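All protein chains but one are shown at their positions in the complex.
Our next item is chain A:
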Amino acid sequence: MDQQPPIPPSDLKLLGSWADSHTHRVQLALKLKGLPFQYQEEDPLRPSAALLIHNPVYKNLPVLLHRGCPVLHSIIILHFLDDTWPHHRSLLPSDPFDRATARFWSHFADDKLAPAVAAVFSSEGDGQKAAVDQVHQNLKLLELELGDGGAFGGRRFFGGDEIGFLDIVLGCGSYWLAVFEEVMEVKLVDPEAFPRFHAWLRDFEDQREVKETIPAIDKLLEYARTVRQMMLGGVATAAAGDNAASN
């Protein structure tokens, strides 16, 4: 292993938000790779001047600054961390086909699962029932892949024996499932219907680095309840609801 000089914490600065699952992805990745960093809390509804300068296209979080240069989008940041610090613990698998599979399912997490989960939070009545069904359908697909013959069959984690890229991407965000189950009084991750996914999530959340990254569940519950009340009260702006729902 190459002897790299210690990384000064000032080299890496993360602009994020405490309740944002994409921020958690990056925090967890940095922790797993043993990379020190500075953290700046941002209000997603009131982007700072720094955020607007570094992310003029989307104005969203997280933003990782490496020696002042911005890297955007959590999935891209995770790739960047692996590319820049290849001798620290790898997040992505090394085999190209496994990498392609991980990337495919990371897009599934963001393009299919997350919007379905968000819809559960922001809808009511029949709309909510449809959203819950959609979440179940998405979880079913993941359950299949964790089973025999699936892309991740027989593994404890998507990354194998240790958590990796896809665990980080899916895991940071999946804690909202339990939160929404309680706040919305719906059943999302039924351990009988999705035993493998349920076991994976439990094992993921049990990891030391994950516990150190994800906020306590009662804080998340309080946050979700507040946003939901604001939504129902019609006081919140659309952005507030989107922010909670897309986290």
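Some points to look at:
One rule holds for everything that comes next: a contact is a pair of C-beta atoms (placed from the backbone, for glycine too) under 8 Å apart; a residue touches a chain by one contact, two chains touch by 3 or more; residues count from 1.
In the analysis below, contacts and distances are computed from a predicted model.
Only one chain is not pictured, and the protein name UniProt records for it, out of "Probable glutathione S-transferase GSTU1", "N-terminal acetyltransferase B complex subunit MDM20 homolog", "AP complex subunit beta" or "TBC1 domain family member 19 isoform X1", is "Probable glutathione S-transferase GSTU1". Checked against the hidden chain, the listed residues A:Ile7, A:Leu35, A:Leu141 or A:Ala178 yield one contact partner: A:Leu141. Although one chain is not drawn, the whole complex shows that of A:His66, A:Arg156 or A:His198 it is A:His66 that touches it. Across A:Asp83, A:Asp148 or A:Asp206, the residue that sits in touch with the chain not pictured is A:Asp83. Think of the hidden chain as still there; on chain A it touches residues 57, 66, 69, 71-73, 76-77, 79-80, 83-84, 96-97, 99-100, 103-104, 107-108, 141.
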